[in-house]
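Worksheet for the structure shown next.
Removed from the display is one protein chain of the complex; every other protein chain stays in position.
Entry: subunit A
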Amino acid sequence: MKKHDEEDQLWFNNLMKEDLTRFDAAHAPEVPEQHRFEELVYAHVQDTKRKLWRELLLFWLLACFIFGVMLWIIDRNWIWFAIIQAVTTAGGIGYASYALARGRHREWKS
């Protein structure tokens, strides 16, 4: 098997590698100045921060709304409150285990 791999590599080196190296050299891009990269990094970090704050605000607004609805349901009917809590807990556990399994599968050591 290893010998087969080596043969494939040798074939590639003989027939393709040199052409690809020349292709790389022909398409060497013009690298922008350092300050352009600094501007890009700074602007994107700021954008990401703004987006995170917006999402956090949305999260709190939604959380307050759900909390308010739950208090209203407790006040009106205890049984319905228990049913909703049981259903959302089961859904949460199901989703968390699915996400965990998917996350474990995609794990890659960077």
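The rule is short, and it goes like this: contacts are C-beta pairs under 8 Å (C-beta built on N, C-alpha and C of every residue); 3 or more make two chains touch, one makes a residue touch a chain; residues count from 1.
Note that in this section contacts and distances are computed from a predicted model.
Look at the chain that isn't drawn here: its UniProt entry, checked against "NH(3)-dependent NAD(+) synthetase", "Alkaline phosphatase D", "Sugar ABC transporter permease" or "RNA polymerase sigma factor", names it "RNA polymerase sigma factor".
The chain not displayed touches subunit A at residues 8-9, 11-13, 15-17, 19-20, 22-29, 31-32, 34, 37-38, 40-42, 44-45, 48, 106, 108-110.
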